[in-house]
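Only one structure is covered here, and it is reproduced in the block below.
Other chains dropped; remaining ones untouched in position.
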Amino acid sequence: GADETPDGGSPPQDKVTYLTAFGAVGRDAFAWVAQEKGWFRDAGIDVTIQLGAATGENLKVLAAGRAQFANLDLTGAWILAGKGEYPDVRAIAAIHQQTLVSIVSLEGGGVTTPKDLEGRQVGAATGSVNQLLFPAYAKLAGIDPTKVTWVNAPPAQLPALLAGGRVDALSTFLIGAKGLSKAAGGKPTVVLPYSQYLPELFGNGLIAPLAITRDNPDLARRFRDAALKGLQYTLEHPEEAAQIMKKAQPAVDVAAAVGEITLMAPYVKPSGVIDRGRVTAAIATLEKSALIPPGLTPDSVVDFALAPAS
Amino acid sequence: MIRLAGVSRTFTSRDGDVEALRDVALEIAESQFVAVVGRSGCGKSTLLRLIAGLLAPTGGAVTIDGAPVSRPRPDVVLMHQLPALLPWRTALGNVMLPVEIRRLPRAEYRARAADLLDAVGLTGFHQRHPYELSGGMQQRVALCRALIQRPRVLLMDEPFSALDALTREELATQLQAMHMSAPATTVFVTHSIPEAVLLADRVVVLSSRPGQVRRVVDVHLPRPRSFGHNAYTAQAAECAAELHELL
Amino acid sequence: MPPVLGVAGTVAVWWGGTRVFGIRPLFLPAPPDIVAAFRAQPGYLLREAGATLTVTVAGFALAVVAGLLVAVTLTAWRTMERAALPVLVGLNSVPKVAVSPLLVVWLGFGSRPKIVLVLLICVFPIVVATMAGLTSTPAELGELGRSLSATGWQTYVKLRLPWALPQVFTGLKVAVSLAVIGAVVAEISQPGDGLGAVIVLSGMSFDTPLAFAAIALLALLSTTLFYLVVALERLLVPWSRAISG
């Protein structure tokens, strides 16, 4: 309970650990904002923010009970769920209403339309969702996915590969484009979002294990609301949000973070709504692309009782 | 009593065998001082290592007081042909090593160690490390390390080889005194016939490789003996001549 | 003087290289960029260096204890060596990146899994070098120990271990460098704090000079620890230099 104690003592707090989606970059700033503004505390939650890694690693940590909430790529998580992995986690809010996965290339590199990708080398994080989704994207964009050569690399190496001319394009989140352009010495970038052809897929979302959503929905609700409050504030004050994050993680580059927040804004609904119809459509797309076997139901991946309805 | 019954020792290696000792039979009574002489490479060190339980005979058997020697015994002390000092210990520390290993009272033995070092002429070098000592000084430290243990059986492998004639004589005389006051069964390998005659009750002469007992010469001279001119010189010279002949 | 020249030379080559070949700061920033990055937030970088140092030293200390114990055990019982050494070698080759998430799952966040990772990464050279040292006792000293009827324990304490010390230090010098690397690997895979976290986080926001400032601090840290081990060696085994030439 979050009952206020009248004599000024702090209310009893639920201790939880929260995992960011990808270290400390703009898309994760909202967590630090909620923390800094005291919204988690006001909700009676004592949150420890840990820097997360890839979707799979975050899920592993959740499954092991070492963290209670995480921000991660919902599409990736649902592909895993479709394969029967991690059946006991549920999404409780969407951060990005659409997937941010895109093809990014440097201007003058000759890639301006999806068609230009044929016969080119594209770099992507090893085994990432970006690669898994590409055939579906290619089909809809009318290109032959077999004519594209993929180059696997760790996320940190990708900018160097593009800037060094070792690949023609990258498949990354579009919000990284600003940073890529900076890394490439200021050359502007060309961004081809997957969402143009795959609008029904989600991007990042908040996720929690069943142990929370089923057994302690009140905690989940309080956490969700505080986090979304942070998200709203972040979208309204990108600069301040970036500064807050930098205070906690001084390695953060404020300009890059602000860039990310601005770029992702169009894809975000501060309500965090997860629409059942969209989820059904997303699952259908994944099935159609043979990424998952048929049979996954929306209720097995999203807790619609907790997910904001509008 | 030490008994060697038909003891042989052959070293085997890829390059062929070396027969170091063949069929050595020897009995050494309690408290007896036996000197072993023989040409270089005839198996003297091997003989001592067999008695010390560091090597197993390839034939025959070594027994001490009737018990076969299968491993080193605490009452048998070997002074190795090389000094084998620990480079990280001082002279005194090296002499104290057996004391520490046998868990004898340190304070008491420390004084004894210092006395021994002084007695062999190493006054002022107690706190020096082996690499600061000359060859002969190192050998004297090793000698002290052997003597501090007051063993029942003392095996010494050319203990004075690196010493000058005078120091040799002094130390041999001291050794004789020690043996007379507290006799240990001693097997003493030496290349010096006068030394053998001075110290030993019996001198074992080994033949060249393979080492076999060529002769055991008894030295019937009363103790204390000395190197100098005295009543027994003639007798001693005779004995020495006999040994010289045998070698 | 020579060390200063060495470092200065390296910096000069590097600087010149970035100039002459026009290497972009993304790949290899020039020294002034790095100095600027350091001066922008020295407190932060030093604090993170402190975190890395703590993890490194804790893991290294554990590795020294564990390594010596294992080496003594393996050399004392030949059967043990034949049974356990192959397993150890095999386990040592398990990629630490595969182990690192498991460690978080078992030990939680914080410094414990990092310390364990450092231990795992740097214990092997200590074991190998100490084993080599312990089995290199000169024959005459081994014989001395046996003829004194020293117990196994005494043989180790009085003869084998002191003799092995110079070689143990070879292991320690390699291990201390690996310990720093281990701490960074742990921090990269779990970037809560430490210089490894700085490297990975600044990499995410394309701030290469900051990453290289962290790398420079790492190099400094590593070199300092290495020479501390060297100093300890000089202190503990002066005889080793005296008997060699």
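Brief remarks follow.
We just call them A, B and C in the order they show up, numbering each chain from 1.
Keep in mind that, in the parts below, contacts are C-beta pairs under 8 Å (C-beta built on N, C-alpha and C of every residue); 3 or more make two chains touch, one makes a residue touch a chain.
A quick note: this is a predicted structure, and the numbers were derived from the prediction, not measured.
In this entry, the protein chain formula for the full complex is A x1, B x2, C x2.
Throughout what follows, only the chains that are shown with their structure count from here on.
Shared contact partners of chain B and chain C do not exist in this assembly. Measuring from the average of all protein CA coordinates, the nearest chain centre is that of C. Comparing mean CA positions across the assembly, the chain most remote from chain A is B. Measuring from the averaged C-alpha position of chain B to that of chain C gives a distance of 49 Å. Note: centroid distance chain A to chain B, computed from Cα atoms, is 84 Å. Once the centre of each chain is set as its mean CA position, chain A and chain C turn out to be 36 Å apart. Touching of two or more other chains is recorded for no residue of chain A. Residues of chain B touching chain C in their complex: 49, 52-54, 71-74, 76-78, 80, 82, 84, 86-88, 97-98, 100-102, 129, 131. Note for the complex: chain C touches chain B at residues 138, 140-141, 143-144, 146-150, 154, 158-159, 162, 237, 239-240, 242-243. On the side of chain C, the complex with chain A involves touching residues 24, 26-27, 41, 44, 101, 104-105, 108-109, 189-192, 197-198, 200-207, 210.
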